[in-house]
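Omission of a single protein chain aside, the complex is shown with its protein chains in their original locations.
Chain nomenclature is as follows: A, B and C, assigned in order of appearance, with residue numbering initiated at 1 for each chain independently.
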Amino acid sequence: MLANEIYEILKKEFGDGILEFKEEAPSDPYISVEPSKIFDICHTLRDSSELMFDYLMCLSGLDLGESLGIVYHLYSFKHTHKIVIKTTVPKETPTLPSVMHLWRTADWHEREAFDLYGMIFSGHDNLIRILLPYDWEGYPMRKDYNEPEEYHGMRVPY
Amino acid sequence: MNETKKIQLEYSQMESDRMRLNVGPQHPSTHGVLRLEVEIDGEIVTEVIPHIGYLHRCFEKHCEKMTYPQVIPYVDRLDYISAMNNEWPYVMAVEKLLEIKVPEKVEYIRVIMAELNRIANHQIAVATFGLDAGAFTPFLYFFRDREYILWIMEKCSGARLLFNYFWIGGLAHDVYPSFKQEVLDAIKQVRKTNAEVMNLLIYNKIFIDRTANIGILPADVAINYACSGPTLRGSGVKWDLRKDDTYSIYNRFDFNIPVGKGEVGQLGDCWDRNIVRMYEMEESCKIIEQAVAQMPDTGDVKEAIPAKLRPPKGAEIYQRAENPKGELGFYVVSNGTEKPDRIKARGTSFVNLSVLPVISKGYMFADLILILGSIDIVLGEVDR
Amino acid sequence: MGETNFLIKLLGDNLITVLLISALPLGFLVVYALLAILGELKISAWMQERVGPMRTGWKGVLQPLAEVIKLIQKEDITPDAANKPLYNLAPYIVFTGAYAAFAVIPFSEFFVPSGINLGLFYIFAVGSIGAIGIVMGGWASNNKYTLLGAMRSVAQLISYEIPGAMAILSIAVLSSSLNMQEINKAQTGWFWNWFMFGGPGSYEKLWVIPFTLGLTLIYMIASLAETNRTPFDIPEGESELVAGYHTEYSGMKFAMFFFAEYANMFVVAAVLVTAFMGGWNSPFGSFLSGPLWGAFWFIGKSFFVIFVQIWLRWTLPRLRVDQLMYLGWKILLPVSFICFLFVSLFRMLN
Partner (left out) sequence: MINYIKSIWEGLWTVLVGMRITLLHLFVRNVTIQYPKERFPIPDGTNGTAMARNRLELDMDLCDGCKRCSRACPVNCIELDILQVAKGVEQPILKNGDKRNAWVPSYEIDFAKCCFCGLCTSVCPTDAIKHTTEFEYSSYKRSGTVSYYFDDKKDYDRGLKFSFINLTEAEIEEKKRVLAEFKAQQAAAKAAATVAKPEAQTEAKTE
């Protein structure tokens, strides 16, 4: 199924929840959605018989300056089609629903996004840091992050 | 000896003391600096919590400060035993952003290199898996053969492990004249050793008893956890990016996708995941033979390398390729300058490792090590 | 007793002789251990197409000596949380258990340190002392890995003593003696007189040969398990337990564990040779037989058995704990019972 058809289906179902569709080479076609609806949209994407996105390839965090972006790359084994779902959350209140219970692989991806960008995935069972030490402060992948001078007596900048 | 059923965790309501054991980060069998917090009841594993990040070296943060070609040495260091395969999806992603058409010869050399590196990676994977089971000798036979492959790669790229060979739009260096012959010789050696190891290790009764029927990963769980590569194919899912989401020139070659069949135990056990790797080596050999036969002799490998690397602003792409361990993807976002805005590496091992707590519960402690070995992780890629 | 020990004949039955007799195997053991370590290094290397140690001495023959010197020089670490008396005692107990067995090993027609009549029984009795040392060391180290290794070791030892003992018991039936020297004497003649091939006798013994061969195999397997060699090295289990019960030991104490392992290898090889392979008897009847040739044949055969142990180690993967138990209790034990039954039947018929 082509990306614009997927967009049509989602638009029909969620209306205002779907913000934008963009298809422009060389970028992958993507659909922007409301962050609060992300769980429902992903649920539809996974379970609707004509979409069947059962494979979450990648979940990435982004720093867009004013806001934080989360990008879902989805793939369907059955229909062998792909789609990119994008959403943004404000930096001050970066809360959005977790998709961990739809695709278990999102568990670690969301933990990583939380770890590096500081999004709060509500509904995640175990949202703790994954790559950084558990007592690290700040979210280092944000563009405005200043690295600390010291961590437990060790000098950080090399 | 096929009584190795998964022990039901609810098997006993007895008052039993459970012991928490830290496996790693400096444990000989965690394949790197992985720490597993294991709760064991006697010998039976009741809970596994992986703690990762001991090898975290801020790959993604680094990339934001690098120009596009400078990222390649860092990409090499993700999955450092199959560096050629790592470079490929990254290079392809940037090439797609820049809309570069790669010369024919480069494509063939890339295929040969990637497949050779796949063989080298699977050799290490099977060898260390045997080592986890206690068999030391096959380990050294594989390492002996891997040397022939590494010599070829060293002659082409100048490095033995971290090649920096695939450049955006081309290759760092052309192949040398006797390249084809040496590749074919290396393949011959690989096949010989594989046949030997099949008898020495894979079909050994003790090895089968150790690895069959443990760590069973059903196909639906594997897909939900986004497992890929031999970990997924071991569960019987016939899915290979080289065929199913074909890239480069893989559609020109005739090869099979080996899947686990549950030959000696249940479908999706450790033995299946391992045998898939053994068969994949043979398939890679086939691909290499065809590629060597078809490869054009003439052509400049550097002709398409762009002088200026500035992908259009806002362009972004997710490019994935079949790493020996599974799907390795790079999500590259450009901001119009010569430095990427964001590079996310979807580490294969990172994703595959996340399934470990699910498939290792209820088996023996010694099995945990084998299950970990069978999903073949490299901590460089897990922690990035 | 005099006729089995040339030293008593030579020097008379006094304290110095006794001391000399008990020290002689130790001297042998040291030399043997160096050879066995070298053998292990070199054989494993050749099997893996390596060359092994090459720098110390000619082709690396002095490597074991260098390792011993290194181990003696190393710092002796006692963990802070360890139970110190037990921790320090454990390696010596393990070694004592291994060394005590040498008392009854018949090296030659005219030399056995102590020719007691319950030789085989004695070996099994003192062989279990080692397990106490292993548990002691594993528990006293106060480390979870060593504890797991020690637990496994005891479970393994208990399960494998029984099939091993069954195999030995059938030898007692065949030779109607537990004296090692008597057993050797019963196998005089060509190699088909060995108990491995049913012992002395004419054509009617042919049907018992599969059973005695089976018993040899069972004892071989059980002895591998008793000495914690691959494929039964789960108490060490380096891939999961790092080094098992001796994880925390270093320096000389570790060397004692190491030494004890090699001593044990020789003990089980010697028992196998004595019970099944004719001991110090020449395989070719009276050809090349005699007291000194006897020592040669005995040690030579033992070394062959040790070679097989090393060979197996570098070929096979390791078993898991439950599979080890399965093999011990459900395969070796019933099979050894069956073999024992038929061997006894054979004995009754003759």
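Quick note on the criterion: a residue touches a chain if its C-beta (ideal position, glycine included) is under 8 Å from a C-beta of that chain, and two chains touch if they have at least 3 such contacts.
As the structure is a computational prediction, the values presented were derived from the model and not from experiment.
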Displayed chains contacted by the hidden chain, counting the whole assembly: B, C
Given B:42, B:73 or B:357, the one touching the chain that is not displayed: B:73
Selected from B:18, B:205 or B:238 as touching the chain missing from the view: B:205
Among B:47, B:104 or B:154, the residue in touch with the chain that has been omitted: B:154
Option touching the unshown chain, where C:19, C:51 or C:158 are the choices: C:51
Option touching the unshown chain, where C:209, C:312, C:325 or C:345 are the choices: C:312
Footprint left on chain C by the chain that the document does not show: 43, 45-51, 54, 311-312, 314-316, 331, 335
Touching residues on chain B - with respect to the absent chain: 1-2, 66, 69-74, 76, 137, 144, 147, 151, 154-159, 162, 164, 172-178, 196, 199-201, 203-206
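Please note the rule applied: only the chains that are shown with their structure count from here on.
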Central subunit by CA centre of mass proxy: B
Centre-to-centre distance between chain C and chain B (centres being mean Cα positions), rounded to whole Å: 44
Distance from chain C to chain A - Cα centre to Cα centre, in angstrom: 63
Chain A and chain B: spacing of chain centres that average the CA atoms, whole Å: 25
Two or more partner chains touched - positions in chain B: none
Contact set on chain C toward chain B in their complex: 44, 47-50, 144-145, 148, 152, 230-231, 233-234, 237-240, 242, 314-323, 326-327
Residue ranges of chain A touching chain B (in the complex, touch as defined): 25-28, 54-58, 60-63, 71, 73, 75, 77, 80, 84, 103-105, 107-109, 116, 129-133, 140-141
Chain B to chain A touching residues, read off their complex: 52-53, 56, 58, 60-61, 96-99, 221, 223-226, 237, 239, 244-245, 311-312, 314-318, 320, 327, 329, 331, 333, 342, 344, 346, 350-351, 354, 358, 383-384
